[in-house]
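Missing here: one protein chain of the complex. Every other protein chain is in place.
The chains carry the letters A and B, assigned in the order they are written, with residues numbered from 1 in each.
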Amino acid sequence: MKLTINSVEHDIAAHPMARLLDVLRVECGLTGTKEGCGEGECGACTVLVGGEPVCACILPVGQVEDSEVRTIEGLGGDHPLQHHFMNEIGAQCGICTPGMIMAAMTLGPSPSLADVKLALAGNLCRCTGYPAIYRAVLKWKGMPVDGVADR
Amino acid sequence: MKPLLSELALRRASTLDEALAILRDDPRTPIAGATDIGVALNFGTTTARRFLDITQVRALRRIDTAGDTLVIGALSTYSDILRSALVTERLPMLQQAAGQTGGVQIQNRGTLAGNVANASPAGDSLPVLAAADATIVLQSTRGERRVPMADFYTGYRATVVQGDELITAIEIPRVPGRQWFRKVGTRAAQAISKIVMAAVRDADSGILRVAVGSVAPTVVRATRTEELLASGAGIDAAVRALDGEIAPIDDIRSTEVYRRRVAGNLLRRFWADSA
Partner (left out) sequence: MKTAAVGQSVARKDGIGKATGAAKYADDLVFPGMLHGRTIRSTIAAGRVLSIGDVTGDDFVSVHAREIPGKNAVELLGFDQPFLADQRVRHMHEPIMLLAHHDRETLFAADVRVEYEISAPQFDPAQSTHVFKQIDMQKGDASSAMSKADLIVEGTYRTGHQEHVYIEPNGVIAVPENGGITVYGSVQCPFYVKKALRCLLGDEHVIRVVQTETGGGFGGKEEYPSILAGHAALLALKAGRPVKMVYDREEDMVATTKRHPSVVTHRTGVMRDGRLVAMEVDVLLDGGAYMTLSPVVLSRGCIHAAGPYRCDHTSVQGRAVFTNTPPNGAFRGFGAPQTEFAMEVHLDRIAEVLGIDALSLRRINALRAGDTTATGQTMRDDCSAHMVLEEAVRRTDFERKRAEYAGTNRGIGLALFFHGAGFTGSGERNLKSRARLELTATGVRIATGSTEIGQGTRTMHAQIVTDALGIPYETVEVAQPDTANVPDSGPTVASRTCMVVGKILEECAGEMRARLGDLTPAQYHAQHGAFAVERVYEPPDWIDWDDDTYRGDAYATYSWGCDVAELELDPDTFEVRLIKVTAVQEFGRPIHPALAKGQIEGGTVQGLGFALLERVVMKGGAMANGQLTNYTIPTTLDVPELDIVMMENPYPAGPFGAKGLGELPMDGPAPAVVNALRHIGLDVCEVPATPELLSSLAPAAVVG
């Protein structure tokens, strides 16, 4: 089957019931998307399908044949949100970071702190306790971080 | 036992007719968002091996009205439900349930029909649909039938859906009066419910409905409790009646004692909030 990932068409040999996560990581060598739980609970495997964040660990690849899949690699490597995550220490160990960033991609132009928390409620982080992640996302959006006790 | 990929099969249908023909000739498990089946496959807790992807049947992804009836197509996701002005107007308690089901990733994929078909005792939308007197629309090549929520479940994770049938829509008649919903999860987000209650109360017509999830093998419509309250018996009697209509257990997430106590508290809270 053919799969469009980050605007590039790939010929996929995997079984249609293979997890999208495995197709990305193993067949396509795109290891930026991570596996944390295999249950759709931690969000480390978050990618965009048709522009919407979903968990790739519970998604049979055969279902996305006609959709555009976007992974962390699709952001290029110099995206402002990526810099904010490093600068604000939104990433400590970094394993949840690609998933967090992809989940944050669909936030509107002026999210409140509550909007950010809700958008990221399906992404677990064990290192930061979350405030630094909010700071990274709010700064990216040019929103005030006062509610998050800025450093 | 976790299946090998080679044991699994997937077909896709792009129209409803195609889907129904496949279900007739080559019976298999319909999948839409796959948020439940995906987990079950990863953990080897399902015996299903052959699947029919229906996500391309666009006609099923719609939310509209037919007169006084709200019609939620089978492929409507929780996110669709959250964004729908129609649902906000007609069935806000469903939006409360949808917003508390998983995180945004699950809401973007999970469908209402999937929640209904999966038949988990803890399904967050099920008490809402039960309290709303919803009807499940089933289609097959043999025709269409409508099954009221009250008749839809036959036991633990068991429904009346036949092997060649597909849930195509959920129909909800106008809900009178006030809608009330409360889910008690294991934490504030991404949580399985320990107890979940939906209720309706209309002073004018006297309509009163109370439905509870995670307290029995299937969702419970507490009809005896409803009758007592409607007849003017006090809330204390109703709490006792509710206790008799539910059968919660101790499990990995909570206890029978807790569930019983909280069920009674939630009923009281609903009664006070909707007075």
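For this structure, a couple of remarks:
As a convention for this text, a contact is a pair of C-beta atoms (placed from the backbone, for glycine too) under 8 Å apart; a residue touches a chain by one contact, two chains touch by 3 or more.
If you're wondering where the values come from, they're calculated on a predicted model, not measured in any experiment.
Residue B:191 is the one among B:82, B:191 or B:207 that touches the chain not shown. Interface note: of B:2, B:58, B:83 or B:142, the residue touching the hidden chain in the full complex is B:2. Residue-level contact of chain B with the missing chain is found at 2, 4-5, 43, 103, 184, 186-192, 194, 252-255, 257-258, 261-262, 265-266, 268-269.
Touching the omitted chain from chain A are residues 25, 29-39, 41-42, 44, 71-73, 75-79, 81-83, 85-89, 91-98, 101, 116-118, 120-132, 147, 149, 151.
The definition used in the following text is that only the chains that are shown with their structure count from here on.
If you check the complex, the residues on chain A that touch chain B are 15-19, 38-41, 43, 46, 52-55, 57-60, 62-63, 65-66, 103, 106, 118-124. Across the complex, chain B meets chain A through its residues 5-6, 8-10, 12, 31, 34-35, 38-39, 41-43, 51, 53, 55-56, 79, 102-106, 108-109, 188-190.
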